[in-house]
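Data block below; observations after.
Every protein chain except one is present and positioned as in the full complex.
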Amino acid sequence: MGLAHTPDRATLLDIYRKMTLIKQNDEKSRAIILSGKIPMVYYSPRGQEVIPSAISVNLKATDNICTIYRGTHDMLAKGVPLKDLWAELAGKSTGTCKGKGGPMHITHPASGVLVTTGIVGSSLPIANGVALASQIRGDGGVAVAYFGDGASNIGAFHEALNMAAVWKLPVIFVCQNNLYGEHTKYEKTTAAKRVADRADSYQIPGVRVDGNDPLAMYDAAKTAIDRARAGDGPTLIEAMTFRFYGHVFGDADRYMDDGEKKAAMANDPVPRFRQWLIDNGHSSDADLSAMETAVGKEIDEAIEAAIAAPFPDVAELRKDVFAEEIPA
Amino acid sequence: MGLAHTPDRATLLDIYRKMTLIKQNDEKSRAIILSGKIPMVYYSPRGQEVIPSAISVNLKATDNICTIYRGTHDMLAKGVPLKDLWAELAGKSTGTCKGKGGPMHITHPASGVLVTTGIVGSSLPIANGVALASQIRGDGGVAVAYFGDGASNIGAFHEALNMAAVWKLPVIFVCQNNLYGEHTKYEKTTAAKRVADRADSYQIPGVRVDGNDPLAMYDAAKTAIDRARAGDGPTLIEAMTFRFYGHVFGDADRYMDDGEKKAAMANDPVPRFRQWLIDNGHSSDADLSAMETAVGKEIDEAIEAAIAAPFPDVAELRKDVFAEEIPA
Amino acid sequence: MENAAASKSQKVNMIQALNMALHEAMEKDKNVIVFGEDVADPEEGGIVGVTKGLSTKYGELRVRSTPISEQAIVGAAIGAGIVGMRPVAEIMLMNFTTVAMDMIVNHAAKLRFMSGGQTHVPITIRTATGSGLGVGGQHADYYEAWFAHVPGLKVVMPSSPAEAYGLLLSCIEDDDPCIFVENTLLYFAPGTPPVPGTRIPLGKANVIREGNDVTLICYGPHVAPSLAVADALSQENISVEVIDLRTIAPWDKATVLASVAKTRRAVITHEAVKPFGVGAEISSVIHEELFSQLKAPVQRVGAPYSPVPYSKPLETAFMPGIETIKAAVLKTINR
Partner (left out) sequence: MENAAASKSQKVNMIQALNMALHEAMEKDKNVIVFGEDVADPEEGGIVGVTKGLSTKYGELRVRSTPISEQAIVGAAIGAGIVGMRPVAEIMLMNFTTVAMDMIVNHAAKLRFMSGGQTHVPITIRTATGSGLGVGGQHADYYEAWFAHVPGLKVVMPSSPAEAYGLLLSCIEDDDPCIFVENTLLYFAPGTPPVPGTRIPLGKANVIREGNDVTLICYGPHVAPSLAVADALSQENISVEVIDLRTIAPWDKATVLASVAKTRRAVITHEAVKPFGVGAEISSVIHEELFSQLKAPVQRVGAPYSPVPYSKPLETAFMPGIETIKAAVLKTINR
């Protein structure tokens, strides 16, 4: 099937830069957790790099996303600064949320990360509201709701898609189908062959796309985003992918067929796209290596800064509960 | 389209008996409310008589239904005794629920009315559980969840259909589509052309049927019930119909096009089916009149008994909260 | 219904007062938007007409009848609120907040804190409840104690048309999520019309009637019976100070404690079920703060530990009324 939209060279490199950023950030996250230097509950997005990278190059800084606990890739692709992110992961006062939110609740409105949620399905109804504001103001903004395949069975999914469809909201629902919800396989819990098919219930476009293929993902994203921006309403995108490191980092993954994971890892989208860029003359090994090294350095600096940064004062418990500080 | 199943004469007359019971009971309900003798909040099912009548003749006494506030027709069709029902409506100690439940919560397990709920969408997940018990026990029982078109947009609908499909539960989801949820038109709130189409999201059969046509309704019901009983899983039936007396009795119905209601009333399914029975030689005007008179008398007796019955003692507030009585 | 009330000696009922507040809020700030089931004018402007005229005047872009999807309703309010709108979302009855609890509790209440103050959720959730209309177990519950137990939510319950007007405007203009609880019986009770433009501050209780012997703390539908009790007891030379809490979270400790420090006796009354209700918190704090000054233990009035019953005599026995409140007040003075 031909693609309606193909990214130009700069965009291709931008997608790759985001992908390597996500991949390296994940590697360094797992290492730092194992080192004990920054302990955290971590939901690795490794393997899912392509999806938000190919989407975000189609978004403006003023467009917003609502994402989930497994969302570092979505945040980084949207542009959350590494220093602010890492300081938050470390629970420091210099973090995006002054250390009060933590990994599951990263928020950074300046780069369009409005909500990160730990409740399955809840990113969708909230993204609707963000899109509703854009619709009322006529500001041309779009909102993206990220969620997993498991989330497609919860009530909020249904309510959100129906409302978005009825009101033609400028929102894109992106299901990152990594074949598992925690330890449970997609087929065991989901009566639809494809999540994308559920779009028919709301008479909106639903597309299943190879979420590990940057070109296909870019095309699906641009089509949906253009459509939303033009006022033609929401799209449901089901991006097929795989989690390399189980549900939560540290999982034994005994619920998974060993071959399944090995096959997915062998087909790692990041080196695959790297090779494609070189093979197709978009870049060279040397240039990409230089980019990767620069990205790695930036991450290391962010981690160091996070470790060095101060913890918040306990008086913070009385701040941001309400606009007014709670009396001591 | 040919029908797979046609009711025999006795069944046809049984359907009509249920229909006239529902229609007359509704007329007497509205009259008694206006008289002030039994005050109650009343959601008239007038116009929707065919649906549960044609369904219930396919159910056993041991099969169960979960219905909603607009459910007197479902209850009567399933066999709730008039005396118990009316005593409950009047809040009397002789009522199905000792007067503690009231019109929105009629329960009568002996006739298979397990739950009547006032919360939109909640009949479906509970019916699943009833069906689950039958599946585990292998007792061949089926459960029916009744609900409205408006309920098809709430989260519980989605969760319930998916779970029922994944587990192949012996449950039939019957959406009585009367074109309105309270004051709001179907199209204004529902992104699906037909509720029945939403069955595709769960890979289960979904049929839209003329809910005012006893033969079509019987056929759809029998197909679904046979299927469920055979262990082949759930069906979503969307039965098209109309409410003659608005959302709640007393509504001004200003949100409705006058012609719409008039047309529906002119097409009243009860006299239509009556005429069809006569025209097709299944009964005579005299026989049907006799049946109608008998039914009317039964209702009058039930109402009289309800009015005469005693109210519950206030000590009832401490009973049935838990198995153990609450100490005074 | 409303017109009849208005012509009767210039009084307005709570439906009309709420409608005035919504009109004023939408007129003043284009970020105010309204949605909920049946709220637009083609659907009659709400089932009792609170939102009447809004969609006609401000358009169906800003005023929308929604699907029956409470999670999506509150979610849409939260999302729009984060980016600067001031949504007023209606959940028709308080029992239906149960299907939207995740949105209210895990998100609306917490986003300001979890984001370290980068975002906030300036939304108002209007809902209604109350016994006395024979609607049975699923349409008349009070959950204000739940919401008060959730840090980050403001909970407000008006006691009259003018109070409803002034408090609703304050909720809409407040930068935090407010749960605004209307009472289905009070909807139709006529009262003094609000003075246009008035705001009643959140978090401040109202000493409606001064007295010296007992402080009677109440809110919402229990304000009128509390005043009636104070009236009746004044005949017996018992002077009751009546405080309308107005805001249940965060509640006005200073006003309550100052009053009880003076009277040295207190009763707290509400229609919600008594065990684990709002009265428990207020009673506890009064004991903690004023123990040695109290002449008698604080008394609580609330509904018995039972679902709301249908049958009229049961419903009447279930609803705490003037007699119950009076008995509690008398108990604090050993009569």
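The letters A, B and C name the chains in turn, as written, and every chain counts its residues from 1.
One rule holds in what follows: a residue touches a chain if its C-beta (ideal position, glycine included) is under 8 Å from a C-beta of that chain, and two chains touch if they have at least 3 such contacts.
In this text the structure is predicted, and so the values were computed from the model without any measurement.
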Sole contact to the chain not displayed, among C:H23, C:R209, C:K262 or C:H287: C:H287
Candidate in contact with the missing chain, chosen from B:I68, B:A143, B:L215 or B:I303: B:A143
Touching the absent chain when the full complex is considered, from C:V12, C:A40, C:A109 or C:A164: C:A109
Contact with the hidden chain (one of A:A4, A:V41, A:A61 or A:A230): A:V41
Among C:G136, C:P177, C:G203 or C:P320, the residue in touch with the chain that has been omitted: C:G136
Missing-chain contacts mapped onto chain C: 71, 95-96, 98-99, 101-102, 105-106, 109-110, 113-114, 136-138, 141, 143, 145-146, 148-152, 249-250, 272-273, 275-281, 283-284, 287-288, 291, 294, 296-300, 305-307, 309-310
Where the unshown chain meets chain A, residue by residue: 39-41, 91-93, 97-105, 117-121, 150-151, 153-156, 181-184, 188-190, 252, 254-255, 311-312, 314, 316-318, 321, 326
Hidden partner interface residues of chain B, rising order: 64, 66, 95-101, 105, 107-109, 114-115, 117-119, 122, 124-136, 143, 155-156, 159-160, 162-163, 166-167, 319-323, 326
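Keep in mind that, in the parts below, only the chains that are shown with their structure count from here on.
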Most distant chain from chain A by Cα centroid: B
For chain A paired with chain C, centre-to-centre distance based on mean C-alpha positions, whole Å: 40
Separation of chain B from chain C, taking each centre as the mean of its C-alpha atoms, in whole Å: 36
Cα-centroid distance, chain A relative to chain B, in whole angstrom: 45
Multi-chain contact sites of chain C, meaning residues that touch two or more partners: 66-67, 69-71, 99
Per-residue overlap in chain B, given as positions that touch at least 2 other chains: 153-156, 188-190
